[in-house]
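The structure that follows is given in the form of structure tokens.
Removed from the display is one protein chain of the complex; every other protein chain stays in position.
Coming up: chain A.
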Amino acid sequence: MNTKKFIGYSVRFMIYALVIFFFIWAIQNQYFNYIFSQSSTFLVLLRQHIEIVLVSSLIAVAIALPAGILITRPRFRKAEWFVSMIVNFGQSIPSLAVLALMMSILGIGFKTAVFALFIYSILPIFRNTVAGINSIDPNMVDAAKGMGMKPSQILFRIELPNAAYSILAGVRTAVVLNIGTAALAYVIGGGGLGVWIFTGIQLFDNGYLISGAVPVTLMAVLADFLLRRLENIVVPKGSRRSVET
């Protein structure tokens, strides 16, 4: 066994050990109790959390994906730098500033939370869509055109399937980030598991903190796992290997 592998295994072992130790410690101190004793509240908060993430991510996909496709069409290509600049700018505003700004326009609650997360999801999805399409060998598109494919056929049969890996990676980044960031929805009265996390912080109550934070973490891990599985279905077999290598 070489040194690199050994270090890799040890680090992984240490992380697993820490996680297990953490769970034993939390269970012994009955820190998960609120999930069961206040299960109806927990389920409401969980549902709110999921809703915020789902709605914001779906709107982001619905807007960023077509925008990425549009900007890579020959007609609009010249505007790519400009649109990318705007999208990048949106990303560079601190989350709390976006929340504050949106609160003054949309008021407090669910809508503001969704909007803020939506703004944050646009960049990874848009950027990965553009990168995925741009990374396609121009010769391939040239061959498609030369054989008599229409632009729409080139898009759906060649460009999107071969960019699918990159696009999905962008969606995955956005969703996983959203699940964590959605905890901030509490600050603007948007609900979600952030309610318990912030209550726990304010009251120095590990029970609330952990009953809120652990489910959020598990959700992020689960979403990551499921979206990776989706890759195996959506990304065509032949273009998978070429992306990985």
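Methods note: a contact is a pair of C-beta atoms (placed from the backbone, for glycine too) under 8 Å apart; a residue touches a chain by one contact, two chains touch by 3 or more; residues count from 1.
As a working rule, contacts and distances are computed from a predicted model.
Trainee: Absent chain per UniProt: "NADH dehydrogenase", "Quaternary amine transport ATP-binding protein", "Sarcosine oxidase delta subunit" or "Lipid-transfer protein"?
Mentor: In UniProt, the chain that is not shown appears as "Quaternary amine transport ATP-binding protein".
Trainee: Of A:Val44, A:Leu58, A:Ile108 or A:Met149, which residue touches the hidden chain?
Mentor: The single option touching the absent chain is A:Met149.
Trainee: Just one of A:Gly109, A:Pro161 or A:Gly189 touches the chain that is missing; which is it?
Mentor: A:Pro161
Trainee: Please give every residue of chain A in contact with the chain that is not shown.
Mentor: 137, 139-140, 142-150, 153, 157-158, 161-162, 236-239, 241-242
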